[in-house]
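In this view, the complex is presented without one of its protein chains, the others remaining in place.
What follows is chain A.
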Amino acid sequence: MTAADKDKIWETAWQWAQYPVHDTPIEHQDIQRLNAWLNADLLHRQAYDKATHLWLMTGFAPPTATI
C-alpha cells in the first residue's frame, strides 16, 4: 500500500461522505455501489468512518457569517 493508494482511498471516502446518502433510496444503485466499495476492503471502511465523521464536524461548525 503506497501513500498514493491511501490518498486515493481517502479521496473516494471523502467524496462518499459528501454524498446525500440519507436522501437516497436504499435500492438506488449508488447506495449499492457504496456498500460494494465498503465491503471490498477494510481500509475503505476505516477511511469512510473517518470521512463521514469529518463531514459531521463540518456540520457542527457554527456559521461565521455575520449577515
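Some observations on this one:
The criterion applied here is as follows: a residue touches a chain if its C-beta (ideal position, glycine included) is under 8 Å from a C-beta of that chain, and two chains touch if they have at least 3 such contacts; residues count from 1.
The rule is simple: contacts and distances are computed from a predicted model.
Between the listed names "Coenzyme PQQ synthesis protein D (PqqD)", "PadR family transcriptional regulator", "HTH araC/xylS-type domain-containing protein" or "RNA polymerase, sigma-24 subunit, RpoE, ECF subfamily", the UniProt record for the complex's undisplayed chain reads "RNA polymerase, sigma-24 subunit, RpoE, ECF subfamily". Chain A meets the missing chain through residues 10-11, 14, 18, 21-22, 24, 26, 31-32, 34-35, 38-39, 42, 45-46, 49-54, 56-65.
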